[in-house]
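Supplied in structure tokens, the structure appears directly below.
The complex appears here minus one protein chain, its other protein chains still in place.
Chain IDs A and B follow the sequence of writing; residue 1 opens each chain.
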Amino acid sequence: MIRTVLRTEHVTMQFGGVIAVNDLNIVVKEHEIIALIGPNGAGKTTAFNDITGVYTPTKGRVIYSPSEGNEVDITGKKPSDIAKMGIARTFQNIRLFKDLSVYENVLIAKHLHLKSNFVAATLRLPGYKKEEEAMRADVERLLKEVNLWDVRNEKASSLPYGKQRYLEIVRALATKPQLLLLDEPAAGMNPKETSELTDFIRQIRDRFNLTIFMIEHHMDLVMEISDRIYVLDFGNTIATGTPAEIQNNERVIKAYLGEDEDA
Amino acid sequence: MNKNKRNIMLTLVALVVLFGVACFAQTEIDSYVRRIINLCLIYAIIGLSMNITNGFAGQFSLGQAGFMAIGAYMVGIFTVPVNLRADVFYATPMHPWLVNIYIPLWLALILGGVLAAVVAGLIGTPVLRLRGDYLAIATLGFSEIIRIVITNATSVTNGALGIKNIPPLNDVRYIFLVTAISYIIITLLLNSSYGRAFKAIREDEIAAEAMGIGLFYHKNLAFMVSAFFAGIGGGLYGALLGTVDPKNFLFTITYNFLLIIVLGGMGSITGSMFGAIIVTAGLEYLRLFDEPLELMGVAIPLFRPGLRMVVFSILLMICVLFWRHGIMGTNELTWEKILNFVKHPLAGFRKKGVQGK
Partner (left out) sequence: MEIFQAITNMTAVGLAQHMVNGISLGSLYALIAIGYTMVYGILLMINFAHADIVMMACYFALFGITTFHIPWYLTFVLTIALTALLGVTIERAAYRPLRDAPKNSVLISAIGASFLLENLATYVFTGRPLHFPDIPFLSSMISVGGVQIQAICLFIPIVTVICLTVLLHIVNHTKTGMAMRAVSKDYEIARVMGVNIDNIISITFAIGSSLAAIGAIMWGIRYPGITPYLGVMPGLKCFIAAVIGGIGNIKGAVIGGFILGLGEILIVAFFPQFSGYRDAFAFLMLIWILFYKPTGLLGEKTTEKV
């Protein structure tokens, strides 16, 4: 049986009187690519924030399984602790460390696995030196693999928009995640770039043995890559299924057409 | 690696040369100038310490005066010779537990730093959850509370009268060594993985947290290390003055260090060093504004006590308004840049980028 990496149980998020996410029950299995779609304001990012600890859900539980037979309730845990357990994420509106170099951006993501304490680090004790070298070697490999090595000394904010999206994914990969959450990775990309990204996401899934859970608006990408799709509208899960099932689902079509009228 | 080794060698050579200069200064230069040099060095330590929180970790703290006071009082309370204590504590006798305890200066400095760090740790727990302005006002508040406690704990601190008779330390060599060690430790910390984590928090707290950097731990670490060195700097300050007084540690003194890091560049270690020298020497030099001035037999009006600080605050304003990144921004003066400059005097100005490795 395939392991369930992430499971949300009746997760509900309420802001004052507004219910942003209502009774969300998602199951993400190992090595799957799962998409979360829905009109703007449907509560997708809120769901991500509930999973990664930015918010504590008003109700419900988030269960994460880092390895076979090992289940952890991560509801309301600190984002940094969740990251340490192997869940990495990107952000809808790109949150790079803007004034730092590309290289530093990725190197920072290695910090969470550092075992040496700050005294050992300050005094450059042998243990720390070894770890630092390993971290740097890792980063070098990663950056070379994704063709960002040549721009490693550029400021992150000086990269073209598309590369910044890639850099953010690479930074997340540097934390050695099991589960990668991508929040609209293709936002602002043209069709050609989107199709490149589609390949890239698949590649990293296979190369790093990841499970991927993503929010996306580009339907080409979603339909091509996803194993299963969840559709949110006004916080409610209105449909779930394979891309083919979702494409023909009337409620989904309605929700999207409704959005068009508003826009 | 090779380059790294060369840089370390160059830094060591530079420190040895500077220490030689310090030894020379100690014997050949008059005590007034030595005092200014010492003040520069001490302000450099405290400026650097403030840069750890404000420049690197991006936590705008205004508590430096309080942490300095802790260090300075540690020196004041324990390094006054036992036989002179009755003269100091003439109004309220010193607490009997303390009156016979004498601690050598070096140990008092370290203990002062440690106590400041412990206090910072206690304060940090509630305060570092705040952001921006709130953090500024809360740290400033705590700095004042520290001062108020010191003023009221008369049997320990001699209250508002202050502590005199601290063996004066106008020794450039000693203060240079402490500064150099502080500089090296702070540089090594900030260039380590922990220093990078600080910078990540400065750049984007939410992203840093999502990358597994515990905000509470790292902010508190930065805050405590900062307090530690502010405590050491404060201790040296007390020893240099030979007297400590609660009024020396009004929160306005924190503004000196704020100017140092703003001028030098928030987030630049070498910048803080330049800032410290410029501000301290500048403040001394500006003293001429406080003296009546006669130019060709005509008394220039305006020159009277107080003008110096007006000029000082105008400079701070100009710096913030028109020169926000200061001398260095978040860059460092590296040996590469110096060597390049020596080889091609103008090339360094043309190329401006972030240095990665």
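Here is the rule we go by: a residue touches a chain if its C-beta (ideal position, glycine included) is under 8 Å from a C-beta of that chain, and two chains touch if they have at least 3 such contacts.
Treat the numbers as computed from the prediction; the structure is a model and nothing was measured.
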{"item": "Full-complex contact with the absent chain, from B:33, B:181, B:300 or B:317", "value": "B:317"}
{"item": "Interface with the unshown chain - residue positions in chain B", "value": "54, 58, 60, 62, 126-127, 129-130, 132-134, 136-138, 140-142, 144-145, 148-149, 151-152, 206, 252, 255, 258, 262, 266, 304-307, 309-310, 312-314, 316-317, 320-321, 324"}
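As a convention for this text, only the chains that are shown with their structure count from here on.
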{"item": "Computed distance of Cα centres, chain B from chain A, in Å", "value": "42"}
{"item": "Parts of chain A lying in touch with chain B, wherever the complex brings them together", "value": "52, 54, 78-81, 83-84, 88-89, 91, 95-104, 107-114, 116, 118, 121-124, 128, 131-132, 135, 152-155, 171-172, 175"}
{"item": "Of chain B, residues touching chain A in the complex", "value": "185, 188-189, 192-194, 196-197, 199-200, 203-204, 206-215, 221, 330, 353-357"}
